[in-house]
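This report concerns only the one structure given below.
After this line comes subunit A, so read on.
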Amino acid sequence: MKKWKIFLCECGGNIGEVVDLPRVTRELGEREIEIFRHPFLCSPEGQAFFSRKARGAKGVLVGACAPDLHGETFRRLLREQGIGRLQLAPIREEAAWTALRNPTEKAIRLLRAGLAALKQIQSFPTRAVKPRPTLLIIGGGAAGITAALKASEVGLKVYLLEREPFLGGKALHLDRLYPRLECASCVFSPKLSSLLRAERVEILTRARLVGISGHPGDFEVEVECQPRYVRIEECHGCARCLSACPVDPPAINWPVPHPVPRVPVINPFRCLRFKGQSCRRCEKVCPRGAIYFEDTWSRRTLRVGGIIVATGFRPYPVEKVHYYGYGRLPEVITLFDLEKAFSSGTMLSESLPKPLERVAFVHCAGSRDRRHLPYCSEICCGLALKASLRLKELFPRAEIYHFYQDLRLKGSEGEGLYQRARARDIKFVRGRVAEVSEVPWSPEDEGRLLVLAEDTLIMRKIKLPVDLVVLVPGFVPELGARELAALLGLCPGEAGFFEPRENKVDPAETVRKGIWLAGACSGPKDLSETVASAEAAALEAANFLSRSEILVGYPQLEWQASSCGKCYLCVEVCPFQALVPAAEGLKVLPELCQACGLCVSACPSGALSLEDCGLRESQLRAVLG
Partner candidate 1 sequence: MKKIQLKPLSRIEGEASLEIVLDDRGRFRDLRLKSDLFRGFERFCVGRPVEEMPFLASRICGICAEAHYLASLKALDRIFDRTPAPEVQKIRQIFFLSGFIRDHLTVLSLFATPDSVSPVLSQDAFRVLRDLGLWRDFLEIRKALKEILEIVAGRRLHGGGGLPGGWSKALSAEEVAELKTASLRVHRGVRRLGEAWQRLFWEASISDNAPGFKKKRALLALSPDFVEGQLSGTLRGKNFSAEDYREVIEETESRWPGLKVTTLKGKYTYLVGPWARFSLWPSPGIPGLQVLYEKTLECLKQSKGMTPWGMHVLRVYELVLAAEKLRETVANLEEFRPSVSGISGPVHREGIGLVEAPRGLLIHHYEIDDRGRLAKVQIITPTAQNYRALIEDLEDFFKKSKKISEETLKQSEKIIRAYDPCIPCMLHILVTSKGQILKTAKMRLFV
Partner candidate 2 sequence: MRPRLIGFLCEWCAAKALENMAHKRLRLPDGFMPLRVNCSGAVELSLITQALYEGASGVLVGGCPKGQCHYREGNTRAAIRLRAYRRLLEALGLPPDRIRAVWVGSGEGERLYQAIWQFWKELTGEASPL
């Protein structure tokens, strides 16, 4: 007679030392049940043990760690044996590590519940498919570009989605790089150029994701593109149109240092033609006929095997920290305004008051503050230090003050940078700036700003008149991240950054198979970290998409015609349009169904059921009994 088999993993001491496994074995023991114990079921030796012992089982219950960690391993091993029924009871997380007093008792109940579920599932709720070797990358910043390059190098077809008209993201506006102060564009622009040469990369600018269905290995995504009014495939980037435009600055333009694609975009809010006038100058000068005023919003449906999310971050909107006066006082700027000015060269010309005698860098503008950003963004201290050194280079006579809380300079070269700044006579004051005020302390300071702070090292209040205040805010996820998370079913953490499946060992993976994270969308990162994480994501994606087959959930939504009242509420309730009215009543489209169970709980007549995923009363009884 075939038996149910239970495997209990000791997980070293993690489970074995906390849960009384011999007692568990005694209590769960039944005639139809065989129970095995192993010190490390996930080890090669443990897997071999598992395979050997599982042979001929009616079904297998594994009491070990969270399903995400090794569920796939056990499933694969059982599949090799032709065993379809597997249930996992995470007694490590749910009993051994969390039970207050009696982990054994709790483990027994959870295992009983697992057993109850096991006895009712029919088979693997999975099927094997060959993944599509296509990758969608959302976000055309440093992370997206890196990932696209890497993925195309290993032979994947890549769609690179960018919301703006041009690729590059935040990296475009960097001037120098932390900590060695090398020129950002010298490092970054070769990447952009190689992207233009890369095979199998299709760039979709002014585009955003609006819909997704399907499953890992074969997603169907819907992309919405805003009109550019210039045909990318025709334009050669000669820029004649830019000078032909009567508007100043031109309404047809590429307002970035390294436009990729090198195709201008028409701003319909400034273009005379869109204001009802008959101007056609750009169209007339264009040798390629690329100008296309009739361009409209369009939608495209793409089939991709996987998705890399690389939506990045943005600085905290520091105008919310009202006592620093950003947006109100013209001499208060942010680090990023400064960085932009450096990179575009405007710094040397008109925009700053001259002479620049004293500058204050206000660190943690809103950061580590319960009212704004409760966390530290890690990279801003380095960015601020780097920018102050550059400023010193440009204005050697300016006095530069850093108001900081803790200087957090990452990497082995961080300290060197700090020493360099000290050597250039850049001053560091430890203390939070309470206010930036335009009211002068003494008459000679008229027209300057006053920084009010406290030096917490010498416990003295400071009132410092300055010519320029540079706020250094922390980082938050890029706009639209939450909407994207909802669309993709990703899990944002408290701060709104996407959570990887496991922070340490799987930083690029998400809770959803076939979707990976690259760059600063999972937390603030500087360029080098961004690139590294993008490469990791590309590797994960390439690995997944080049497999000969993957197992995907195969939902077993059952519709019972006789109980169905044909009210069709389920059709509206299904988020994936997997249910359609049909002559015989209802049709389930299994390729669209995600087995979420929303229709099951919506059906008043109980005509729908999820055979293998539904929660059962027997499980309840097991934990309550």
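In picking the candidates, the idea was that all candidates are chains of the complex that A comes from, given by their letters.
We take it that a contact is a pair of C-beta atoms (placed from the backbone, for glycine too) under 8 Å apart; a residue touches a chain by one contact, two chains touch by 3 or more; residues count from 1.
This structure is a prediction, so every number in the text was calculated from the model and none was measured.
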- Of the candidates 1 or 2, the one touching subunit A in this complex is 2
- Message: Per the contact definition, I'd like the list of subunit A residues that touch candidate 2 in the complex.
- Response: 66-68, 90, 92-94, 97-102, 105-106, 109-110, 113, 482-483, 485-486, 489, 491-495, 499, 511-512, 573, 575-576, 594-598, 600-602, 610, 613-615, 617, 619-621, 623-625
